[in-house]
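The complex appears here without one of its protein chains, the remainder shown in place.
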Amino acid sequence: MANRTVIPFGPQHPVLPEPIHLDLVIEDEHVVEAIPSFGFIHRGLEKLVEKKDFTEFTFIAERICGICSYIHGMGYCQAVETVMGLEIPERAKWLRTMWSELSRIHSHMMWLGLLADAFGFENLFMACWRLREGILDVIEETSGGRVIFGAAKVGGCRRDVPDDLLARIPAQLNAVEDELRAITNVFRDDFSVRQRLCGVGLLSRNDAYDLGAVGPMLRASGVAQDSRLDGYAAYDKIAVEPIVEESGDCWGRTMVRIREIYQSFDILRHVLPNVPPGPVDMKITGAPKGEFFARLEQPRGEVIYYVKGNGTKFLDRFRVRTPTFANIPPLLKMLQGCQLADVPVIVLTIDPCISCAER
Amino acid sequence: MSAWTRILAAILFVLLSPILAGLLAGLDRIISARMQSRIGPPLLQPIYDLLKLFQKERIAVNRSGHFFLLGYLLFTILAGIEFFIGGDLLIVIFALALASVFFVLGAFAAGSPYSHIGAERELIQIMASEPMLIMCAMGFYVATGSFQVTTIHAQPTPLIATLPGIFLGMIYILTIKLRKSPFDLSTSHHAHQEIVKGITTEFAGPYLAIIELAHGYETILLLGFLYLFFAPWPLLALAALIAVYFLEILADNTHARLYWQWVLRTSWAFTAIVGAGNLILLHYLQRGGTP
Amino acid sequence: MNLFRKSPWIIHYDGASCNGCDIEVLACLTPRYDVERLGIINTGNPKHADILLITGYINEQSQPVVRTIYEQMPDPKVVVAVGICASSGGIFRDCYNTKGGVDSTIPVDIYVPGCAARPESIMDGVVQALDLLERKRKEKKTRRRAIAPTPTSEVPTP
Partner (left out) sequence: MNAPAQTYSEIAPERLLEAANAQRAAGSRLVQICCSRLQHFELLYSFSRPHTIEHLRICIPDSRVALPSISSIYGGSFAYENEIHDLYGITFTGMNVDYQGHFFRTAIPAPMAVPPVCAAPAPKPNKPQPQKEPT
């Protein structure tokens, strides 16, 4: 069996919901080399910024990716607002924080399910996705949409959330959190899950830093980096402690994400009673002129929006560097020498969002 | 058994097994779904699936592959007939092994990398499960002095009393044979897998139906093996079979898929300890009893 | 008996989309929506599938992939375009890398609206596809009887 074979992995593959293609050179089920190819979802939406009005472009920014949709829209708006020197109303800032934390929880829970599916644990997949519906219910109640909810707007939020609804949400969240404990315990303690995660896809601290890993990837390798510390939206009034694991393997990354879910629940419990009264958006006059890099923390890691305006309604350049794009070099590093059975698990631990990466 | 009852048993096996296996699989899917807090498909779903597959278009990937699949089906049925007419257990095991080899050859002939890896893994699974099947036959022989299913079936005391270790080992390899987690390496019924559908990737429509059909016969045959342990008490046997099958579903729903190295290692270790241990102990006791 | 109505196996391919519809397609499989009630299995293997669910539009690189998947599926088969992007290109229609909706590459039978399409409407689309499957099988059978045994005759593409 010791001859080399090349296995085409993807672009249509049941374990990967999204098209990415890897040519795996394998020898006895060990991956010698992984050669990825991209471009299956490349849309070129950055170029659209030259055809669409900068306020209208928010909708396209939200559709960079359907999973972290809200944070994309919000990050774009934040970059434009900084260029224009706008200070958005306080209530909008708190609502933005609320929605981005809800997005983080829903994204991480979805990811936990997909990971379980990748190592063949169907029951766990179903359990995670069942609970995720509870979070989607909250998102739907507050914004009207399930995954892409169009609540971001240059200058604030597109909708206000009534105070009685805000008061009701914590109880809903607590119910989800209670049930989630049982599931995350399985990820932490179950024998067969640990067999599949511990020591798989090791990424050392130095490699993670040098290759430019971001988000849970970087934090699971022991680097405390979290863009929420920069204090955008209402994060300057909330104490956020970066969650760090030292092991640097798939299990460590799972633990980082699980602990982040609970952290987000805590943040939401702090945010929801403290949303100040007032308007949620402001009138926009003029057009952006200047350039700015906005850094935000997505569920998948640090995301960067670059906006360059020329004083007209149409921006010169919009660029987004998504976390998945930054995590591709570390992924290739981890895939070398792993087992074929581990490929889906390792690919999933970067929480790949190919739509984000290819835009 | 007279010639006529034998023929009747053979016909009943050939006709009823697919229906029985279909119902069993349907129940399996419903119970799995309930474990996952879903409602699940109708009870007859596997039968609908099978009939639908026969109506699909035939895409000829490789003719020899299809010939091998027919061999797989034929030898599985032959093994089953030999078993249910009360024939020789060794012939049953050899026919079953031959059927598996046909299946693997069929997948190798298909020529896609996924089905190749699936076939390699299937070989490993055969390696993991075959020793236990042979040990089971040996156990029956040591306990009853015969390889004939009729003789084993006619024992006055249930064999579970003397062969508990062999029974445990058979349950273990049943998980492999039913393609349940953590042993769903070569292909898997529902869970998504890194090698897509593994060994069955390249077979479409009626050919996939043949595989499903053969798998159904194999399931019934293996349950027949387990029945022999309780032969004098049919009701207890039925209860035991239901309990075992439920256990398999439970294992499927509480485990991740593991590596082939792990599967090979543990199944050999487990079957060696419980199976061979049981055999040695039994042999020793019998000699001690009649010096 | 209309077996295709009872046992539709789906395969999902993500063209160039934003993922919103993809995760909704997956959500259909999970406890709240549970399409296995209708006998639907997400096979992930084109050779086993009856219904091709495509989300997102077609671009330069995904075009041959979509075509291959479609050709690998044995007849009868139905294509469901999920979401606005898959139907017409949607919000990304003006992008330089867009070839248009799924129907620019393969024949589409059912269009599911929405951005992102909700699980309910995806399920509705799939259920509408079920009747088509049986009809296509019958059409093919009568056609084959009419024009003698040419086993590789394809369903004409509209």
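Here are a few things to note about the model shown:
Think of it as A, B and C in the order they're written, each chain with its own count starting at 1.
In the analysis below, contacts are C-beta pairs under 8 Å (C-beta built on N, C-alpha and C of every residue); 3 or more make two chains touch, one makes a residue touch a chain.
These numbers come from a predicted model, not from an experiment.
The shown chains contacted by the absent chain are A, C, with contact judged over the whole complex.
Residue A:232 is the one among A:9, A:125, A:232 or A:251 that touches the chain not shown.
Listed by residue number, the positions of subunit A touching the unshown chain are 37-39, 42, 44, 46-47, 50-51, 209-212, 225, 230-232, 236, 292-293, 295, 302, 304, 306, 308, 310, 312-314, 316-317, 319, 321, 325-326, 328-330, 332, 358. By the touch rule set out above, subunit C reaches the unshown chain at residues 59-61, 94, 96-99.
Here, only the chains that are shown with their structure count from here on.
Viewed as a contact network, the protein chains are fully connected, with every chain touching every other. Seen from the Cα centre of subunit C, the chain whose own Cα centre is farthest off is B.
The greater number of contacting C-beta pairs, out of the two interfaces A-C and B-C, is seen for A-C. Subunit A and subunit B have CA centres that are 44 Å apart. Our note on geometry: subunit A versus subunit C, Cα centroid distance of 28 Å, whole angstroms. Centre-to-centre spacing of subunit B and subunit C amounts to 35 Å, using the average Cα coordinate of each chain.
Within subunit B, contacts with two or more other chains are made by residues 36-38, 190, 192, 196. The multi-chain contact residues of subunit C, meaning those touching 2 or more other chains, are 30-31, 42-45.
By the touch criterion given at the top, residues 11-15, 17-19, 39-45, 47-48, 51, 59-60, 63-67, 69, 110, 113, 125-126, 129-130, 133, 145-148, 353, 355 of subunit A touch subunit C in their complex. For subunit B in complex with subunit A, the touching residues are 32, 35-38, 113-114, 116-117, 120, 181-182, 184, 188, 190-196, 253-260, 262. Those residues of subunit B that touch subunit C in the complex are listed here as 29, 33, 36-42, 45, 48-49, 51-52, 55-59, 190, 192, 196-197, 200-205, 208.
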